[in-house]
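Submitted below is the structure of interest, expressed as structure tokens.
Omission of a single protein chain aside, the complex is shown with its protein chains in their original locations.
The first chain written gets the first letter, and so on, giving A, B and C; residue counts start at 1 in each chain.
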Amino acid sequence: MATQQGDSGTDGGSVRRRWEPRIERLKRGWDRYTEHRIGVVGLVILVVFTLWSIIPGVFAPHSTEWIAYIGEPPIESRLTAEQVRSLPHPPAFGDPFFAPLGTNANGNGILSLLIYSAKNAMYIGLAAGLLSSLVGVPLGLISGFYGDTWIDEAIQRFVDIMYGLPFLPFLIVLVAIRGITTTNIIIGIAVTSWLNNCITVRGETLSLKERSYVESAKVAGASDTRIIFRHIMPNVLPISFVFLAQDAAGAVIAQASLAYLGLADFTANSWGIMLENIKSQGYIFDAWWWLLPPGLALMLMAASFYFIGFSMEDVTNPQR
Amino acid sequence: MTLLEVNDLSIRYAIDDGSAVHASDRVSFSVDRGETYGLVGESGCGKTTLAKSLVHLLDDNGYIESGNVWFDGTLPQWADENGDAKQSVIDDPDKPVREDGKTDLAALTNKQIRDMRWRDIAIIPQSAMNALNPVYKVGDQIVEAILRHEPQTTKAEAHDRARDLLERVGIEPDRADDYAHQFSGGMKQRAVIAMAMACSPDLLIADEPTTALDVIIQDRILEELEKLQDEFGVSILVISHDISVMAEICDRMAVMYGGKVMESGRTEDIFGETANPYTLGLKNSFPTITSADQDLVSIPGTPPTLRDPDPGCRFRERCPFAIEECHAEHPPMYDVADAESTGRLREATDQRAHGSACYRIDELEQLRTDALNEDTWTEQRIESR
Amino acid sequence: MSDNQSGSSRRRFLQGTGVAAVSAGLAGCSGNGGSDTETDSGGSTPTDDQTPTENQQDESDIPRGGIFNLGMGTAPDTLNALASSSAYASIIYGQTYESGAAIDPVNFEMHPNVFTDWDYEVLDETGETDQPNTELYINVRDDELTWNDGTEFTMDDVLFTYNYYMDQVPGGYAASINPIVSIEEHDGDWDLVMTLNQPNSTFAYDQFGLPILPRHRWEDVDDYNTYAPQDTDFGGPVGLGPGVVTRYEPDTAVEVSYTDREGEYTLSNLSWREDVPGIIPGGPFVDAIRYRVYSSESALHQALFNGDIDSLYSSIRTSRIEDAQEDENLELIDGFDTGYGHYSFNLRRTPLDDQAFRQVLGFAFDDVYWNQQLSRGYEQEGDFVMPPGYTAVRPETGTDQELLTGPSTQAFAFRQSSPSVPNVEAIRSFLADGDIITGEGGTYAGQEYPGSLTGVTSTQSEQVHDYSFGPVESEVLVNADEEPDQEIRVNGQTITEINGSPLTMLLSPASESPQTAQMVEDWLGSLRQIGIPVDREVVSFNTRVTRAYGSEDFDMFSMGWVNLSPFATNTLYSLFHSDNADDHSVVETEGDDSNTDTLYNNAMGYGVGENSGADDLINSARTTLDPEERNDLSREAVERIYLDFPTMVVSYGVQKWPVNTSEWGGVIGNIPGPGSTYLGTQFLQVYQQE
Partner (left out) sequence: MTRISGKYLAKRIVVSYLTLLVIMSLLFVLLRSMPGSFITSMISSGMTAEQIARIRETWGLNEPLWRQYLNFMINYQTGNFGRSPTYNTQVWDLMIRRMPRTLVLFGSTFIIGFIVGPLVGMYLGWWRGSRKDKSIFSTSLLLYSMPSFWISWLFIWVFNYELDLLPSAYMFTQFPEFQWTAFTVMRDVLYHIALPIMSLTFIGWVGSMLIMRPTMNQVTDEGYVFLARAKGLSERTVMVKHAARNALIPVATGAVVSLAFLIDGSVIVENVFNWPGMGQIIVSSVLNRDFPVAQATFFMLAVLVVVMRLLTDVIYTYLDPRIKFGEGE
């Protein structure tokens, strides 16, 4: 009886014992994170945008095909000349139609477009951020671990070269070569934004390398890969998450800038395209309800990434 | 003549959740002119905090809760030609200046205390090795201090004085034009000492002056300090966890534990007539104090957190001699000589006299004997398990 | 006005169709390709009678002085007229050059200018084009003409000019220069004789329209490309025109001054000008023209409404038309397009090689959505490859059908079952039943067609392929939002099976022409509903030009033409003659020179195969020197092209040229390109209101 109890106790206990410290650590991290108000705000914004991305239909008053005066598709009537002339229409609340943020020149509701566009920014931000981390972190690790060898030198020279190429124009060339699609834009942003990750991770690795536990692992005969991935990487990961968040923010802005320069997939619903449209159709100073929301959304999305990134930096910073 | 008189000084660190760390609790001691006074204790006992609080150099969340710091000296604008407080200032009830001309540093504003810092009280910080700014020449940093407090001095004069000071601590005057990274560890320490003497302060606070140094340099630094004391007649407040250093240089000292002064008095009294279980334990753990053939015994357990402590004796958790009474309230300072001679507990009235905060100083002989026995400390550990 | 002929003899690629053809300066394409005209304007088409605005004012009463400010959305590329490819440059250096003959923008007649008189003789009546064929006899004006740097003009300069052109053949003028065999002094009554290797009915427009160059400036220029007039001691181009470039900051500000030439410039006093309605002789009346360059359309329009500029190049953008109408200072000058926007098809590919299939592409195009909604009524529905302003060569001329709206121009109108919904059934059965519009009257896909205007019929008389409809297989249709229930089979196969991919439409980034992008989406959607697998590919202007005109690697693309010749013949020749198309029917092997990367204007390959072409009609028109006969033939060719449908004319821009008429008078309206092609004309007659 007692033995049985002990056994089951050990079983459950070992699992619990294995996980408890991690859960505890996570909980502590979370507590420390929530001390930062901007981190919480960033998270809330991001959650809202995530919800917009996943279930836009719940938030948006209309679909993106909705047209003022006519309504949802299937569209089987036409706007009158007078109706066309009233577009872009300022915010309207039921009379003659419901569009709380007004419409663009085609009669689509700005609020609906705004909500449906969250997905694109989210996708580009996360994908480009992740991708540039996937390039920058391993390269930085390798460069740092083999510091002061030809490998490090080669990677650093390569970084130097990449720094010499101005980001945005270089991105334009890349997109021009590969064609204007969202995937190519993500690749372009990633190719040009991994540099900072690489340099920071390299510095971190250089100092970690000198730590005693790495030294002892070396003495114990651990392979280079094992040391890098088992001993150094876990310590570098927190800072790379910070960079991931910052890269994601940068990517969101970069995509909008590309859209401004006319290099964005126009069929995708995106905030950059909305701004691009107001420019190319000539309503910048005539339709504030069309000009402000996409810019604010871009700003909030990028800011939420920054907020989260900087709060995480505080949490992961061992000094605090 | 008393230079510094600390009365019932309590210092707190505010914590976000509303509680406070009682870094120093109703601490009293006094330093005479020309004297070397020591504050000794384990790290975290509040001694550094205490020293920093004298010149308001606490971290942002630290503050003086209560108490006075009477210092024999006053603000330049309150002083007459001799440096003594003007009568008009003494008479002004709004000004924290006492009848005997002493000023309550604790009551000064930040702006006021800045004029007192370095000019009257210089401080050599714990990490003196890193206390030199790497981007400025060492000499310039001394000059900066001189010009701050003696604005009428010309730059050339200040430079001359800086070189002179360096020379006095055994550094070639020409090194004044070097940067800190060009100095060795000991040289940096001495440079800071030289800087501390730049304005001939009355009190020099030396926070762990020897900690990061090797033994030979330690000695030299201590010599340096003593030499300066002779030369300038400055009083030195030494703070250290190293009881052997203290024994060497201090005239009088206070042993601190958990923000409280456990025992205070003349150095020879403290070491010769030790009257507090904590001091006894502390002595056990240092080789030079006890005889060479004895094993070192460390006090088991860890220092208490000082976050809103309960009223009992701070040391009782680790004390092998703790009794019922110790849990109720922290003992006041009892006069040791009195207790020894009369066998009765009497609260100390003279800060200078040998005092100890322990309810059991009436059984001092017993305590001293037991304390020498290693088992006393280890048994206690077994019990506490 | 003759001065702008140098520009108008050159066709420029227009990058989009319709509304947003004028791209933002940033895109940069416009400066290069010259997306110069086409915009849209205030709701109505130009006035019906199409007579130019009259300016009945006595020349002597006209006040002189003042500086006219013109805004441009794109910077000029160079003042070198031979190397420039930008319309924004031509309106500047155009003020400094004159050509042999001048056109008037009202009747499109050629008038004396530097040449006082001319005649021709056809040497070889067969019309063969490989030998000396036609001689042109020219008299050169010898009275008091001076160059704008003060040097005296002589006949020698003319000889030099043409020989220089023949030697250098600057790209933009190649089509006009290549036919010239020689130019010499005439040993008889005439001054000069020019020999052509082909009869050309519009020589006065083509060959005499070239800018005349000063020998003393150009004879040392070994390569025209390297000459930069702005870097010379004179600081600008030297020519016979009224203006002197007094300031040239191409990125921001350019000034052409007329005051230096006061009294020297006499070509505007020529008597023919008095006879053309709307034209005011005796100009220029202003002291100078200032061109201000803006980086964006928004900034440009803002400057207009702020009063920083008096007018802007080309046409106002649609979104600001109402603002302009409300602005009491501004007036919108109506005008016609000088070209058209189009979607063109590669006739070398199946099933685009079948006229009937192409016609179906026209049925699916929702013109109303384009013209009325996306273009807000500021585009005119497209039909023929000649814009409505060029009435002489429009097939409606001489019939009782109305311009643009007559039933014979509606053969390929949108077939809709309800507003904006394509009539899928009717269109499918048009294909499946073997229908084809050949020019015969009848009912096609549910709509009446009275028959062709000129009596011409299409090249094909029946469908080339068999069409049927079956289950949806092509991926692009399976995934389509439109969810078509059937897919087309061409001779039993799906189009994706035949070509390996769906038909692909090339179009410009939405930033350059957002409305076009939307229209194409709508059109492709309709096609997918019918069951035709189509997709789109967004490529930049340059790529599109290379793909379409260089390597002919496309199925369909959207673009536009501007500055077409009002005489039709050379437009028809260069855009629709098989001479100007690469024949990809020959198997391409390495080193095969017959298919070049040359940018042939006939990208469609129209006339290359047996199933299409108007070569015969175009040839006859080109060699017919009698204008009436020539126009008849041109009209037939135009309608043949319409029926053959190698290109779908999407629309013509309605020009709305904004001018601050509270301060300026004298501008002429109801002409083609009032603010672009014939801007030079406007400069010669604009004057400050008192």
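The rule we apply is simple: contacts are C-beta pairs under 8 Å (C-beta built on N, C-alpha and C of every residue); 3 or more make two chains touch, one makes a residue touch a chain.
Just so it is clear, the structure is predicted and the values come from calculations on it, not from any experiment.
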Visible chains in contact with the missing one: A, B, C
Per the touch definition above, residue among C:Leu503, C:Val545 or C:Ile668 touching the missing chain: C:Val545
Residue among C:Arg292, C:His342 or C:Arg489 that touches the chain left out of view: C:Arg292
Omitted-chain contact residue, chosen from A:Leu101, A:Cys198 or A:Ala303: A:Ala303
Identified contact with the non-displayed chain, of B:Arg33, B:Lys86 or B:Arg114: B:Arg114
Positions on chain A contacted by the hidden chain, ascending: 37-38, 41, 157, 160-161, 163-170, 172-174, 176-177, 196, 249, 253-254, 256-257, 260-261, 272, 275, 284-285, 291, 295, 298-303, 306-307, 310, 319
Touch residues of chain C, complete complex, unshown partner: 10-11, 13, 26-29, 31-33, 67, 77-78, 80, 83-85, 169, 171-172, 174-176, 178, 223, 225-226, 228, 231, 247, 249-253, 255, 290, 292-296, 299, 302-303, 306, 539-543, 545-547, 549-550, 574, 580, 593, 596, 598-602
Chain B residues that touch the omitted chain in the full complex: 55, 57, 114-119, 122-123, 125-135, 144-145, 148-149, 179, 181, 192, 195
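The working rule: only the chains that are shown with their structure count from here on.
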Per-chain CA centroid nearest to the all-protein CA mean: A
Euclidean distance of C-alpha centroids - chain A vs chain C, Å: 46
Mean-CA-position distance for chain B and chain A (Å): 53
Gap in Å, rounded to a whole number, between the CA centres of chain C and chain B: 94
Chain C residues touching chain A - in the complex, by the definition given at the top: 20, 24, 26-27, 43, 296-298, 301-302, 317-320, 322, 368-369, 372-374, 376-377, 418-421, 509-515, 517-518, 521, 537-540
In the complex, chain A residues that touch chain C: 74-79, 81, 84-85, 105-106, 176, 179-180, 259, 261-267, 273, 276-277, 279-286
